[in-house]
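Before I ask anything, let me first share the structure, which is written out below as structure tokens.
A single protein chain has been omitted from the complex, and every remaining protein chain is retained in its original position.
Moving on to chain A:
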Amino acid sequence: MVISVWWTRRSFLNLLLYTSGFVPACWSFWLGVHDKLGPDPVRSFEHILGLWAFRFLLASLAITPLRIVSGVNLTGYRRAVGLLAFAYVVMHVAAYIALDLRFDFVTLYRDITRRPFLIFGMAAFLCLVPLAVTSNRLSIRKLGRNWRYLHRLVYVALIAASIHFLMAFKTWHVNAIFYVLFGIGLLSVRGINFLWGKRVHRRIYAE
């Protein structure tokens, strides 16, 4: 009884997360359609989607460090947050191809083969594809231990996305640096925890 109540609350919150997660995208799309995104609406829309993708990516990576540091367990919401990050990445890339390049695939090919800024962005996107595809119970069951290894690709995605983010500006951008430092912080918590765990482990076996 208690379990089922807990379960429904969690699925309700997940549903809320999915729906509210799309609010920034829908809102800025509405603003864009009504010409309220400033003089360069396409670029603004791209940037908004990219920024929210990065935010959700950081949020999905913050769940484990949060548990380590404070004991608050939000693991049940990680899939939703991770899939939201992926959805924003897809919209970000779609806006770039459809609204910005206007399906000019020649320029697209040249851009993603020559320009590090876009290569890093595309790399982050490609890293996230298999993660999104395997974000279901069946895949977790089928892949077993390999699922965990596969999902470590998220760290590669974070690093590639961080470089892409920093390269998006002509100068060092304080906000971008702040986001990237936050990502580094999250990785450090895991790293320290991992090393610490190993040491405890070794000590136990030594005794």
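FYI, a residue touches a chain if its C-beta (ideal position, glycine included) is under 8 Å from a C-beta of that chain, and two chains touch if they have at least 3 such contacts; residues count from 1.
Just so it is clear, contacts and distances are computed from a predicted model.
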Inset, instruction - Among "ATP synthase gamma chain", "Cytochrome c oxidase subunit I", "Protein-methionine-sulfoxide reductase catalytic subunit MsrP" or "Phosphonate ABC transporter, permease protein PhnE", find the name that the UniProt record gives to the complex chain excluded from display. - result: "Protein-methionine-sulfoxide reductase catalytic subunit MsrP"
Inset, instruction - With the missing chain put back, which residues of chain A would touch it? List them for me. - result: 32-33, 35, 37-43, 45, 99-102, 104, 107, 110-111, 114-118, 167, 169-174, 177
